[in-house]
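To start, the structure itself, in structure tokens.
The complex is shown incomplete by one protein chain, all other protein chains being positioned as in the whole.
And now, chain A:
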Amino acid sequence: MEQKKYWQSFGELNNSDAFKKNAQDEFKEDLPFENFDAQGLSDAKTPRRDFLKYVGFSTAAAAVAASCEIPVKKAIPFINRPVDAVPGIANYYATTYISGGDAIPVVAKVRDGRPIKIEGNELSSWSRGGTTSQVQASVLDLYDTARLRFPMADGKEVSTFDAFDKMVGDALNGLGGAPVVLLTSTINSPSSKQVISEFLAKYPGSRHVQYDGVSYSGMLLANEATHGKRAIPSYQFENAKVIVSLGADFLGTWLNPVEFSKGYSKGRKVDAQHPSMSKHYQFESMLSMTGANADERFTHRPSETGAVAAALLGALNGQGVSGVTGDKLKKGIEKVAKDLAAHKGQSLVVCGSNDVNVQILVNAINEAIGANGAVINWASPLQNRAGIDADMAKLVEDMNAGAVGALLIQDANPAYDYFDAEKFKTGLKKVRVSVSFNEKMDETTELCKYVLPANHFLESWGDAEHKAGYVSLVQPTISPLFKTRQWQDTLLKWSGNATTYADYHKNFWTSRLGGSDNFNKALQDGVIESAAAVMGFPSFNGAGVAAAAAAVAAAKKGGKVEVVLYQKPTIGDGRHANNPWLQETPDPITRATWDNYVMMSPAMGKAMFDIDISNPSQSDNYEAFPEKPAVIVKVGNKTVDLPVLLIPGMNNDTIAIAVGYGRSEKIGKAAAGVGQNVYQLASFNGTSVLNFADATLEKSTSKFKIATTQTHASYEGRYEVVKELTLAEYVKNPTKILDGRKKELEPWGGLENYDKDGTLYPMFDKPGIKWGMSIDMNSCYGCGACVVACTAENNVSVVGKSEVLRAHDMHWLRIDRYFAGDVNDPESIQTVFQPMLCQHCDNAPCENVCPVAATNHSSEGLNQMTYNRCIGTRYCANNCPYKVRRFNWADYTGADSFSGNQDESSDVIMMMNDDLTRMVLNPDVTVRSRGVIEKCSFCVQRLQEGKLTAKKQDRPLEDKDVKTACQQACSADAIVFGNVNNSASAVSKHRHDNMNRMFYSLEQIHVLPNVNYLAKVRNTDKISAHEQFGAPHAAAPAAEGAEGGGAHH
């Protein structure tokens, strides 16, 4: 019995009491009958008489309320209806998601004048319809109640734009030649660049500084040194057979995750006929999402990144591996160097470091392995990060010296995310004219004298060139909700140009594209792409490599404990911190919501707090309660007090903290009071800002609760939920998984007849359509874009931290994270992600237990949930083996007829109840009220719409008609969906072609799911889960690990 190979929690690993209890109870909380047994029914808090009184009263009240007159509703038609605007029919406009330098081509779904959903634009050849969780969530930012609603001067509203223009114009004219500085995030919009240059020309001595909260300045400078180009090339992961990442989270947050995950998954799709896949090595200090997907992973201290790069370069050049500590790391580097050398021109090294010298070494490695021109594309560089740290440092110096007359800030927030924010703030006070164009009252805007909020991108005109040669256009999908103006308009005005930016933009592109027809076509497509440039590359100049290697070797060795700062794939640099959809999406690794915290290895946890994870009662003490131990992290003279999460796979000398939290209250209700800002823990080495530092740790007495969703669902001890094998195993015995299934199902009719013979229930026909989903676990990286897409499409509620703490989270789709390996050996930890949603079982256990038949099965194989019939017994949730049903404990989205019928109100719930926020709701999906169960519907509204389209066009259903929201959002194409009755459909082919890897989660319980998974194939020597815990109920797995305990300190 191979039980507990994969574990979601330490409790599961140890089979602890808390885990067992959780397995028995569907709902974490006890039922609210206090002291029932002890005192008897009449003395309970709600005695029988009171109960009867309530019943009587509520019946009477309901009767009175219901017999009130039906409210009169009005229907108000257009006066003159635009031809293409039919109420009730959605229009789709191609536009571009703009955030910082990121510009991802998207299509906005506009229903009755309101954008309600963002999808990727499939016409873009680099994003190919892919999105991230941030892109998916961006539509909610449009309806953010905390957006600034009018221009302001000294905190007071300025009534008109003209008055504002005059005010600022006068102030700028009165500067007397003192320079004007435009401080922006990275600008890659061709027309905006022209606007900026016109503006700068008007004010001599002025300059434009680009600043990125999380900077890539090290790469830019290193590339300038070695390739003579201050640019970041694009990386074509699909061309790489060997991928080595030195701390770069390229699937989650590094540079351009959409493009990278598209390319990466191409190389990771295992073809059944010719099984092969790329090999991914990760060297890192913390367990990042990308690291979790690596085939082999080695950990080191963050300060050692340079040493690892140098050692790798040395090994490639035939020198021995030196300068790094630890045998495993050394062996790892040797192995990687061998593999790289064997795949010249087919391999790639990427590095997340912002240190110029480290990046120069990485460039030297890439040159040595022939990556340039093969995997690294210099012909179309990435243009989404252009900020140079030294420029910003110079600006801050100038400001403090009083040498800046006016500072115009657009989409930059250094008062929050600059490593030395205090210095920036004091500098800002010395600037005579400070203007902010930021959309919200953020930390920087707060300090500015003049505020002219810019439009949200969905209200804007514009363009962007995320990758050189790949332009995407921005067009408004709604007229501005508030009295805001595009910053380009403002700059045009202030530089004395009377044209509006809309016209300017139109003229700009009409003349470039040659005619308004071409412009209109480009606008409709959303993208302008010239033929792909030849993958040429600038020659490599190795002159600086030796110096860089010397600098790296001379770099200060880290102290006892180091802290590394990272971004979460959801919150990122903190720009979107007030987006409740993002806040509530669990982190892929920690599965925590609404917080940042210190990630720490279990070994360090044991040393600090004496928590032995392998001891069931101690692990329960740590894990079963939301309150976590806290630690004071001290870096230099800066301290931060944060809770601790113990995460296996962390380097034993490193802690990791996410940036992007601790925003000011004025940024909005969702961000207020969530986590703490750690940007100030970063340091500046004279050329670039480094995201790690030495830290001293001290136990803290503070009490923090962390709302993690990891332990919410329990499979009640059933297995196997996930399956995994190595590439070698798969090649040797392709039918390993199929054989396993055959053997398992043999007693019940075997694979062929299991559905009929495994049950007493009759079988039901699915005559026309049978919906099915196939999920390739090899392509799921855990990013969570699908979770947010599902939330947006299906009006899934946001419940807030207090409710997640009580396991009341509402996500229809969750991504389960499983660990396997020895908790004390970070290198042995292997992570598996599995999207878990309603499996739409054909023999669904939830259906038989519903007393009112509110959940039942459709002839198309859908497990239907009918909200208006549900009376909230929750029997179904209790009986669901996958734990995917969610109960509405409160009226989270304002669905009830009686307003204020809430007792669970937190700020966040009130925020989602706001009329403005509710504009994002999908009108085709019922907004669930309190007291009903809900769950994944396979996006039934889309299925119905797709079927109707086919019917109206008098043709059979095709794959393109129906796409679920999660499928569409996934940039790795992990999810395939369609009609399995049609043998030509994508899902049928996916299942047929991958028959050997296909499995159903918990197949043996005969629920007959309509969702299948393809087993994960890892391109490595051993699967930790298979190696480590062959014995049943491994009580103390730490002792079994071959090298366990070696990393204690």
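Operating definition for what follows: a contact is a pair of C-beta atoms (placed from the backbone, for glycine too) under 8 Å apart; a residue touches a chain by one contact, two chains touch by 3 or more; residues count from 1.
As a convention for this text, contacts and distances are computed from a predicted model.
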item	value
Complex member absent from the view - protein name from UniProt, among "Glutathione transport system permease protein GsiC", "Secreted protein", "SufD family Fe-S cluster assembly protein" or "Cytochrome C"	"Cytochrome C"
Touch with the omitted chain, as defined above, among A:N518, A:T639 or A:S858	A:S858
Which of A:L221, A:V940 or A:V962 contacts the chain that the document leaves out	A:V940
From A:A94, A:I571, A:I611 or A:I769, residue that would touch the chain that is not displayed	A:I769
Touch residues of chain A, complete complex, unshown partner	66-67, 70, 72-81, 86-89, 765, 767-769, 856, 858-860, 862, 864-869, 924-927, 937, 940-941, 944, 947-948, 950-952, 954-957, 979, 981-982
